[in-house]
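Of the protein chains in this complex, all but one are displayed in their positions.
Going by the order they are written in, the chains are A and B; count residues from 1 in each one.
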Amino acid sequence: MELQILLSIAAILFCVGIYGVISRRNAIGVLLSLELMANAVNLNLVIFARYGDGAVGQAFTLFAIALTVAEVVVGLALVVLLYRTRHDVLTELASDLKR
Amino acid sequence: MTPLILALIAVFAPLIVATLLVIVRPLRNTGKPAAGLSVIGAVASLVASLALFWQSVTGHVDVLQEVMWLPEGGYPMATIGVQLDGISVSMLVVVSLVATCVQVFSLEYMDSETDADYGRYFTWQSLFLFTMQGLVVSPNLLQLFICWELVGLCSYLLIGFYWQKPSAARAAVKAFWITKFADMGLLLGLIVQYVHTGGFGWDDTIVAGLASAGMVNVVAAMYFFAVMGKSAQFPLHVWLPDAMEGPTPVSALLHAATMVAAGVYLIVRAYPIFLAAEQVMPVMACIGGVTAFLAACMAIVQTDIKKVLAYSTCSQLGYMVAALGGGSLMGGYFHLTTHAFFKALLFLAAGSVIHAIHSNEISDMGGLWNRMKLTTVVFVIGSLALAGIPLLSGFYSKDLILESLYEATHHDPIYWIPFIACTVTAGLTAYYMGRVILLAFFGEESEKVSHAHEHGLAMSGPLVLLATLAVFAGFGGGQLGHLYGVHDYHFSVLHVTPVGGLAFLMALSGFGGAYALHTAGMGEGLKTSLVPLGDFIKSGPVDRIWVAIYRQVLHGVADALGWFDRYIIDGLINAFGAWCLNFGEQIRGMQTGRINDYMHVVLMAILILAAVSQVWLRMGGA
Partner (left out) sequence: MLFAGLIGTSAALLLCAVMVATTRNLVHCVFWLAGVLLLTAALFVMLGAPFLAGIQVVLYTGGVITLMLFGVMLTQRKPDTEVPMDSQRKGPAAVTALAMLCVLLAAIWETPELAGMTVSTQQIGATEVGQIFLSTQLLTFEVLSVLLLSAMIGAIVLVRKTDP
């Protein structure tokens, strides 16, 4: 019961992240919402670590954190590149593949 | 030589020539050598036919050789082959003889054409001879139908020989159209016959099969419809005058002697079927009689010599059809033979005149007797034969027809119609031929005639030959009767009967009338009072009706169908295509280019997958 409540909290966090990713126009806003989703995942892992094999669970969480950080780094590099060409970072400016 | 081999030579020699000339274009374009080749083919056919005829007369030829053609379940559905008996053998001779005369005549008649056209003309002539001979030897109606259509094709090609002339091209199409329309009857008749009897022949089993199915009259009526088209019976006669656009030798061969006779030949061949169709026979006779009378009326008012002869042909075909309708096979077939000779003679003589003065109109002629004696003599002989003057060939055949019609009136009074029509027409025939002779050959010499002169042997020879036949062919009546298998015909040279006497009287009065009106200058009042009638007849009322039907009805239906095809059928397809394109355009809108939307799609996919797996798990899936 407690487990399920905690998992629900992580799930809600994840869905808030989804809402943000889809609806934000600014690229950095999208990245921030993406962070929320990643965070929810980490939280989920830690919750399960408490109820199962804790060490492996936390190690897994550490991996996830490291990966997320790497992804943020590259993502921001791309955002900076986008800014250089368009002088603004709205996502619709990166839509050259349309048609 | 066996009859079969002779028959094959008679049929295929012209085909070999025709194929050679069609395929090898340089040969065709040489002109005179191509013509020579064609004549050789015709002569070969003629010699073979004469040999066959000789064998028939001295011995007895009855050959039926068939080859399976369309297989159906192990049995032949249709066969093609050769049937040689008295009827087909005599027709082989008639066709090849007239064809040879015409081809030889054409050697000189057509010599003003270019070499290429000259070669083309003889190619089609050879092809026609093959198709006609093939028709004659057909053992069943299916092969006859095939050759019938091929003959129609050759007619089209030859009528449209001067295709650069719009009137000639239209005439060719008109002939083809009308005969094709009538041929639907033959096709439908074949289908009905096959459905009910499983065969295409005309022997007793077929007749019995049709009778038991109650279809004899239907089938016979359908076949007669096709005959009406091919043999120019009223009201489908309208193509024959237009067919005169073709070269005159073509008119002589196809539209006097042979092709138009093919209809009569069909009736003769399939006579057992017709004899059993008691309701169709009187109709045939009446239509024949009406055709004979109306066509003769139209011939009276024509100014073009070829048109006079064309209507005359139409009229004589009416005689043959009436005879066959009256139950006299001998009458119809004998007249076909004699008519072939004297009508071809008349046409070729007319051709001789046309070639000399370069005009078809009677008004341009006059006093030809002074310049072209041979032509005048043979033309007169042909006219006398046509009118049925005693001792000439036409007399015996025409009298036979009238007598058999008179006989028929005894057991069915409806036959009075064709009898009276044909008898009166005898007088009209003499009248219009007399008119032509008096106006064209006698009287004052016209300006064009003063430059006219007789032609060479190539043109004169056939004229003499045909004239001889026109005189003497009638005496072979008894022998022909035996050949045809007719046993109640007794030929006698001095054939005197009341009917015959009446016919002779009509002929004399016809000639007398012609003389009175055109030479002696009598009856001016009569002439002027009949002018409105003459003009009406000349305007071709039946033709105008057909043209109106063609233009308004046929084109109207075609336009309506075209509209339906363009707007409804094509419209549906185009609408579907447009909808597809439109739909594609709308779907394209999904590609916005924004990564948010793409992520949205991915998330939705994951969502659906998760939902499905949850449902599946709940439902107890593994």
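Rule of thumb we're sticking to: a residue touches a chain if its C-beta (ideal position, glycine included) is under 8 Å from a C-beta of that chain, and two chains touch if they have at least 3 such contacts.
For clarity, every value in this text was computed on a predicted model and none was experimentally measured.
A.B. asks: Residues on chain A that touch the omitted chain in the whole complex?
C.D. replies: Within chain A, the residues touching the omitted chain are 1-9, 11-20, 22-29, 31-33, 35-36, 39, 42-43, 46-47, 49-56, 58-59, 61-63, 65-67, 69-74, 76-83, 87-89.
A.B. asks: Using the touch rule from the top, list residues of chain B that touch the missing partner.
C.D. replies: 596-597, 600, 603-604, 606-607, 610-611, 614, 618
Operating definition for what follows: only the chains that are shown with their structure count from here on.
A.B. asks: Which residues of chain A touch chain B in the complex?
C.D. replies: The touching residues are 18, 21-25, 30, 91-92, 94-99.
A.B. asks: Which residues of chain B touch chain A in their complex?
C.D. replies: Touching chain A: residues 588, 591-597, 599-600, 603 of chain B.
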